[in-house]
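What you see is the complex with one protein chain gone and the rest in place.
Residue numbering begins at 1 within each chain, and the chains themselves are lettered A, B and C in the order written.
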Amino acid sequence: MASNTFGYLFTITTFGESHGKGIGVIIDGCPAGVEIDNAFIRSELQRRKPGQSSIVTQRKEEDEFIIQSGVFEDKSTGHPIAIWIPNTNQKSRDYDHIKYQFRPSHADFSYEKKYGIRDYRGGGRSSARETAARVAGGAVAKLMLKSYGIKINAFVSEVGNLKLDKSYLQLDLSKTESNIVRCPDPEMALQMEQHIKEIRKEGDTVGGVITAVIQDCPVGIGEPVYRKLHAELARAMLSINAVKGFEYGSGFAGSRMKGSEHNDAILTAEGKTASNFSGGIQGGISNGMDIYFRVAFKPVATIMKDQVSRDKHGAAVTVSGKGRHDPCVVPRAVPIVEAMAALVLADLLLVSKGSRLDA
Amino acid sequence: MASNTFGYLFTITTFGESHGKGIGVIIDGCPAGVEIDNAFIRSELQRRKPGQSSIVTQRKEEDEFIIQSGVFEDKSTGHPIAIWIPNTNQKSRDYDHIKYQFRPSHADFSYEKKYGIRDYRGGGRSSARETAARVAGGAVAKLMLKSYGIKINAFVSEVGNLKLDKSYLQLDLSKTESNIVRCPDPEMALQMEQHIKEIRKEGDTVGGVITAVIQDCPVGIGEPVYRKLHAELARAMLSINAVKGFEYGSGFAGSRMKGSEHNDAILTAEGKTASNFSGGIQGGISNGMDIYFRVAFKPVATIMKDQVSRDKHGAAVTVSGKGRHDPCVVPRAVPIVEAMAALVLADLLLVSKGSRLDA
Amino acid sequence: MASNTFGYLFTITTFGESHGKGIGVIIDGCPAGVEIDNAFIRSELQRRKPGQSSIVTQRKEEDEFIIQSGVFEDKSTGHPIAIWIPNTNQKSRDYDHIKYQFRPSHADFSYEKKYGIRDYRGGGRSSARETAARVAGGAVAKLMLKSYGIKINAFVSEVGNLKLDKSYLQLDLSKTESNIVRCPDPEMALQMEQHIKEIRKEGDTVGGVITAVIQDCPVGIGEPVYRKLHAELARAMLSINAVKGFEYGSGFAGSRMKGSEHNDAILTAEGKTASNFSGGIQGGISNGMDIYFRVAFKPVATIMKDQVSRDKHGAAVTVSGKGRHDPCVVPRAVPIVEAMAALVLADLLLVSKGSRLDA
Partner (left out) sequence: MASNTFGYLFTITTFGESHGKGIGVIIDGCPAGVEIDNAFIRSELQRRKPGQSSIVTQRKEEDEFIIQSGVFEDKSTGHPIAIWIPNTNQKSRDYDHIKYQFRPSHADFSYEKKYGIRDYRGGGRSSARETAARVAGGAVAKLMLKSYGIKINAFVSEVGNLKLDKSYLQLDLSKTESNIVRCPDPEMALQMEQHIKEIRKEGDTVGGVITAVIQDCPVGIGEPVYRKLHAELARAMLSINAVKGFEYGSGFAGSRMKGSEHNDAILTAEGKTASNFSGGIQGGISNGMDIYFRVAFKPVATIMKDQVSRDKHGAAVTVSGKGRHDPCVVPRAVPIVEAMAALVLADLLLVSKGSRLDA
């Protein structure tokens, strides 16, 4: 399979550029009979949409979508579901000044060298606009997972140096959507909002961390060795623009623990454990406990400051900040993290149907 | 493809259990004409081998290997290279006591539930013994990458709370193999060695972190969107037993930086940058700068202490530590990290040959 | 990968139903720098279009297409090329009478049983309308192959009992498009046309055979064992609606020959052979000689006669012929056969770039 497809059985193939006609996703492998709830797909896209609040880019994108195939009488038919999201508010001229310039820490240089040709407008295919297609695909995956009772919740746990030092168990995750930062702790959310606004005033950007929790996942999802559930989650997360790191369960902190502290004593026949440093996965396979992981995002590369760079002819240039960009990507990235997690789970859940003869 | 295959064009398929007849790897997609240097493959396996030093498991495995196919007159033929590593020193009786027990933080419970049948001896397929097959496959990948001048070096940068607070640029990586911890800083190596020995005395284990550096990688390796170079590296690393986290370039620390600090100013026509927080990858594609990343390992789950658990009938049991195990996995995991990195690079390098018509 | 994707590196993913909003194709893996000639894509679609002549269905489909992504300044960018072909002339009501009926020798019954839900309008996803998306994808593949000088020509060699008993070497393939049957022998074309018209008058349909020739294919395309060039061609052809058989080189007739007759004596250092019963492929790999094969199509299942069948409740029904259908599918299938051959070649050509280290 080529590189714009994700998944083995439940797959998405995405396409489209930031400033072309639009972007789209083909969901292939969704079982027949899933209720395709348009309102839900719309609400997921709204969560990712630019212009939704005062701390995200003021670019207006309507993200209206059209389901072009694969749904009949509101149900999936087992055939590819195509969702098309037309571009509506592209200001391609905003990018004329970087037609020949390589913006620092963008994909301009590497795309130009790899392909010898580059749609420079808004970053083309490297634009985070592509993630809208993931969210649409992930929404369908969530609709399928609903039948299995699997719940996926992500939230912002760090913005710059502001860190929410609470476990997800201490938080009311239903509050995540109650503020524009998408941090379920109202007090911390306020601080983060304040911080993002200051950063924006400086013409600068800041990174952050998203925590995700998957609950009520059946035992047995994930394949041993190369397709471990957490390995697929890692790839899924690192494939999101601006992501620099992934850890699950005890993560990097776990590397500083002793085995006697880290091991999760098994308390019940159903596999309930006393602690859950394993993060709900053992040997790459879900064990029925909560799955949780953290995803690190770098600061957005587009800043409103002059920067040293080169153009495609090798000449030194000054890249100036223009356009409408996010001061911090994590509030809008919450639904993207959830979407990618849903896609991994839907896919590996189908794969696991072949695990045993008597299943 | 099924789950024991890794890669798209340059692939490995591994098989075998800890206490069966042996383990093996099929390397399919290696171009014809690569010099297959048996001495090099052997030396790579030696670096991973148990019993190699006083701080690793004293289990003896000879890891002698047989190349069964795909090599003719010392060169790869373009056909599958099969490498078979017989098991020689299995003491299956060591595992009789866990025949029905689920060891905490092992894959026993999840395997039993997923498959309904389980080769309990030494963990079967979930054993880290499988990684010998990866190292053999990675050795062939390294032999191919040599023709492209690509260098891969990993080393131990953390053991428990001991952290080597130096960039790889400040270290002499040629010293990594000069001590049994595989830390290129001799002083820190000594402390780490000491610490591991103490931990072992306690009957306990400890985690750690491995840093890896890829140098002289050509520009243009990695595919946008779902097959980003760092996403594939993340998956590769998380697929290694005991790994809990991955970060590249600035990583989690990058999420606390501002864009103006984090962006890498481009200084030359060849894309040399002032800083390298991007970690040698932009938009998922290598940009010619050093690629570096960190991999977190949890403490080994087998400890010499009694633990609370359940057996396959659901009854409460005490799991007692037995067998010969590593107090800390990272010294032996260094060649595994390198092998997986080599496999990702060899694979994506072949994939990238199709990037442009004029290539 | 899921089942609506074809190819390994140069891939198409198609979607859409006969009587939905339209059909589309995502071409992923096309190298950057291919000239995307819209007029050529249009002319290929015209060759497949309904209503193009007096011997094909009089259904009107405009097959206007929109390139939605992946092309910049008339060249492929290395990113997915999406082509969307809206449906314009669907008369869904024509299908109301088969809402619950299973048409004999259609996919109605097997779809219903497999999925439990079925878009009955025009056959939904099982409609041959899907092949328009293949032709669009194949047109892009042909544009890529042009750079390599590879030529692909298909033509009608049999209609019912009318058989063109000449080798492609005795024919002027440039005449294929000069008649509505797409048979390069004008006299035979006339007979075939006459026959098809008679069959239509009877309210019946008839099958046929298409012969295809690939010329100037470089040596070395195709992979041994499971991805032999002819095995991939066979799969590609059998994936086309209504295809019942495939043979290449000497084919079924070759099974009646002796080795001493069948073997192709090698005459030159470049591999030119005296005969070419091998059909340009040895061991699954192109050898530089002409590649040729034949594809058998069954008679179209929709006929204007009453037929015995069952409905979805198991009751006996009479299925009556309605709608506008082809009396013989082969004239319109010529560009589809070419498209699938082009897709196989473009794909395996990219795969073969990894065959040897010095390539």
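Going forward, a residue touches a chain if its C-beta (ideal position, glycine included) is under 8 Å from a C-beta of that chain, and two chains touch if they have at least 3 such contacts.
Every value quoted in this text rests on a predicted model; they were computed, and no experiment measured them.
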Of C:Lys99, C:Lys201 or C:Lys305, the one touching the omitted chain in the full complex: C:Lys305
Omitted-chain contact residue, chosen from C:Ile152, C:Val181 or C:Ile199: C:Ile199
Residue among C:Arg125, C:Lys142, C:Arg182 or C:Arg332 that touches the chain left out of view: C:Arg125
Positions on chain A where the hidden chain makes contact: 9-10, 29, 31-34, 76, 78-79, 144, 147, 224, 350-351, 353-359
Chain not shown, touching residues in chain C: 1, 3-6, 8, 14, 102, 104-107, 109-111, 113-117, 125-126, 130, 158, 160-161, 199, 202, 204-209, 219-220, 223-228, 230-239, 244-252, 254-269, 271, 273-274, 277-279, 281-287, 296-303, 305, 307-310, 313-314, 351-352, 355-356, 358
Sites on chain B contacted by the missing partner chain, in the whole complex: 1-5, 7-11, 13-17, 20-24, 26, 28-29, 32-33, 66, 68-70, 72-73, 75-82, 84, 114-119, 124-125
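What we mean here is this: only the chains that are shown with their structure count from here on.
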Separation of chain A from chain B, taking each centre as the mean of its C-alpha atoms, in whole Å: 26
Chain centre separation (chain B, chain C; CA means) in Å: 45
Distance from the mean Cα position of chain C to that of chain A, given in whole angstrom: 39
Per-residue multi-chain contacts in chain B, two or more chains: 224, 351, 355-356, 358
